[in-house]
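Mind looking over this structure? Questions follow.
Removed: one protein chain of the complex. Kept in place: all other protein chains.
Up next, chain A:
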Amino acid sequence: MGETRVIYHLEDEHTPYLVRISVPAQRVTLLHVKNALNKHHARFFFRSEDRDFGVVKEEISDDDAVLPCDNGRVVCWIVSADSQIDFRGADDVMSVATPTSSIAPPLYMALPPPPQAPPPQRTRGIGDSRPPSFHALGEDLEGQAPLHKASNRQRVPKGGSSNQQQSSELETTSFCSSDSGGRFSQSEHSSSSPQRLRRQRRRHRKKNAGKSMDQSASSVTDSTMSLNITTVTLNMEQHHFLGVSVLGQSTDRGDGGIYIGSIMKGGAVASDGRIEPGDMLLQVNDINFENMTNDDAVKVLRDVLHAPGPITLTVAKCWDPSPKSGFSLPPSEPVRPIDPAAWVCHTAAMTGRLTPHYSVHEDTPLSVHSDITTVVAAMTNQRSGLEVRDRLWLKITIPNAFIVVMMEHDYVRMESERGFDRMVWRTLYLGLDKLGRWGDVRI
């Protein structure tokens, strides 16, 4: 390991570059990188980890500082010294060319130069030691800086309206009137009411791509279940598969139940019509899920499905306040399937290896025959290349979720006990652990 691989992102570009420096990773410094890239007048942000917030971009300006690295690899972003770092991250700095980059900038944190003694090599394992309460914050990679307090925001007025010049004057006016409480007119109002709110300036806020609200815990408390409980018996003879995807919800206070994610055309559930996306599954045949963990509930469901005979499902409708009859992902959600072939080729070209570069266990390449938990662990890894972030679905924030559209291309033929071949979706089964992962199971 006498060399360090440095992956660096240039300002606007989507694809990062790779350069090798023949200095062992434990000893590589900023100066080495500057020399290797011949960039001395730039700002360097290195991928690093904070114990509480997870992945951060650490700005290092001390040439002798040893760089945070991970398995012989250093990741950094290079920004020209003149450009203004917009802490909101979204519009101004990121170029239009990358609408949603898979490795989006996380928190910006400028740390002071490290002390003389070089820090120990940071190990990988993002998320392992993170306290659950920071889970939602740390995993957020889409520029949604949760550390923000209102005071941190830089207000850059667009277009410089004339209001701005008067702003200080107006501010004093409005505060004055609020202080002199006696001038409030409680009953009648007149057109010359002393109290007023003056337009101070046009706001300029960051535009959020997603509507990620708060941690999953309070989202569970905010949703409402309808009392409308429906029991549906499906004759599995006509339609050979159920045709649903099932989502499980987990919080640090325990499992929150399993829900219908989506309904596939041609399946038994779709043709019956009474079960809808978002419905919570309460019971299958005579097995009640009420006291089961989500893992167990899904196992039971699969076992029942593999046995012959009709299937009875009991669901509770979920509370959708808007008078639409269907559920859909928020329109801002970019569901773009990643072409696995192209992705693999790209990384192969970059690294000279055929296996995905960003796998958890570099020595055990993934393949179709890999154990499913390994595949999924690799997918949820922040470096997997998939957009892994907190997502809002049906008013429930799903931490650490990714769109599984790509897996639709990866199916496996299976002989079923019913004695006929059928194509089934590859089952993706995420271990639902206490940190609140969502599992997406297709049955």
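Going forward, contacts are C-beta pairs under 8 Å (C-beta built on N, C-alpha and C of every residue); 3 or more make two chains touch, one makes a residue touch a chain; residues count from 1.
One rule holds for everything that comes next: contacts and distances are computed from a predicted model.
A chain of the complex is left out here; the name its UniProt entry carries, from "Nucleoredoxin", "Trafficking protein particle complex subunit 3-like protein", "Cell cycle control protein" or "26S proteasome non-ATPase regulatory subunit 4 homolog", is "Nucleoredoxin". Touch with the chain omitted from the figure is made, among A:Val23, A:Ala42, A:Ile229 or A:Leu305, by A:Ile229.
The missing chain, though absent from the display, is touched by one residue of A:His14, A:Arg27 or A:Arg196; that residue is A:Arg196.
Counting the whole complex, the residues of chain A in touch with the unshown chain are 144, 146, 148, 150-151, 153, 155, 171, 174-175, 177-178, 184-187, 189-191, 193, 195-208, 211-214, 217-218, 220-230, 249, 253, 255-257, 272-274, 280, 282-283, 288-291, 316-317, 319-323, 325.
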